[in-house]
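Left out: one protein chain. Kept in place: all the others.
Think of it as A, B and C in the order they're written, each chain with its own count starting at 1.
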Amino acid sequence: MDVLYFAWVRERIGVPKERVQTSAATVQELVAELRGREERYALAFADLDALRVAVDQELSEFDASLAGVREVAFFPPMTGG
Amino acid sequence: MDVLYFAWVRERIGVPKERVQTSAATVQELVAELRGREERYALAFADLDALRVAVDQELSEFDASLAGVREVAFFPPMTGG
Amino acid sequence: MSGKRSAPEIRVQPAPFDPGAVLSEFTAKAALAGAGALVSFTGLVRDIPGAETLDHMEIEHYPGMTESALTSIAEEAMTRWAVSPVLILHRFGTMRPEEPIMMVATASAHRQDAFLAADFLMDYLKSRAPFWKKEVTTGGTAWVAAKDSDEHALKRWSED
Partner (left out) sequence: MSGKRSAPEIRVQPAPFDPGAVLSEFTAKAALAGAGALVSFTGLVRDIPGAETLDHMEIEHYPGMTESALTSIAEEAMTRWAVSPVLILHRFGTMRPEEPIMMVATASAHRQDAFLAADFLMDYLKSRAPFWKKEVTTGGTAWVAAKDSDEHALKRWSED
């Protein structure tokens, strides 16, 4: 699955997008896997309250299922307008 | 004093403006005087609820004083915008 | 807002106008004043719902009082909300379907102030500025009746 990062999440992790092989069943499980990878991931995912997630380009909750999902994106709260 | 009429009040009375010699102390008294003049005035002032008044170009009530007033205008409720 | 507060811009004219041109000019003025949020309202002549076809509309006004009433309404909005600049433009005379009748614009540092002030201006302008609309249709000529809903809308702004 493709995992995308935006704004300061992208800056902390250092890439805008990467391909991730995972058997995580939910976003929460994916976050736990990523956190375990490297310090930069642990830092980016330190406070989930400061993060939002989109699953296949729809805003979702962290307990959302990843079954059949092609793209997950992590980013801070939006500040458009 | 100058008395002005707008919209259908003007059409019923037949003039946009006239000079009126009056000793009326209030708008209400002026209306009573005008009503007594001719049928067209009686018709125009038949229903005061359907009329608004401005005294020296400020929206006013019918019991407003005419002391020192130079211009009174009668018209239906406004429909701008 | 950088604190500059300009006098409201009031225009009362028979000539047609381009809402886009008015907004361009207003935007330049608002940017200079340090505003980040601009709201505009534009009213167009609409066809009358129903069977009759509107040929044109005529708007009568009360020269002298019109300008002072619009200025008072704009100044009241500028007192209630942190908006500057503020613009009110209203035509009188003859206008055809689809032509712009009037426009208001407000600018602020905060979007809610800009929205509320524009909404307030419209409500007051509808019922407190001396304009009267007459519709000339295929079926005849009629003065537009004031709507109870417009008078009622003013209650939203009472400061009790």
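Note that contacts are C-beta pairs under 8 Å (C-beta built on N, C-alpha and C of every residue); 3 or more make two chains touch, one makes a residue touch a chain.
Quick caveat, the model's predicted, so the values are computed rather than measured.
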Among the chains presented, those that the missing one touches: A, C
Sole residue of A:25, A:46 or A:59 that reaches the chain not shown, by the stated touch rule: A:59
Missing-chain contacts mapped onto subunit C: 2, 18-25, 27, 30-32, 34-47, 49, 98, 100, 109, 111-112, 114-115, 118-119, 122, 153
Residues belonging to subunit A that touch the chain removed from view: 4, 6-8, 10, 54, 57-59, 73, 75-81
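The criterion applied here is as follows: only the chains that are shown with their structure count from here on.
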Overlap residues in subunit A, where contacts from two or more other chains coincide: none
Where subunit C touches two or more other chains, by residue: none
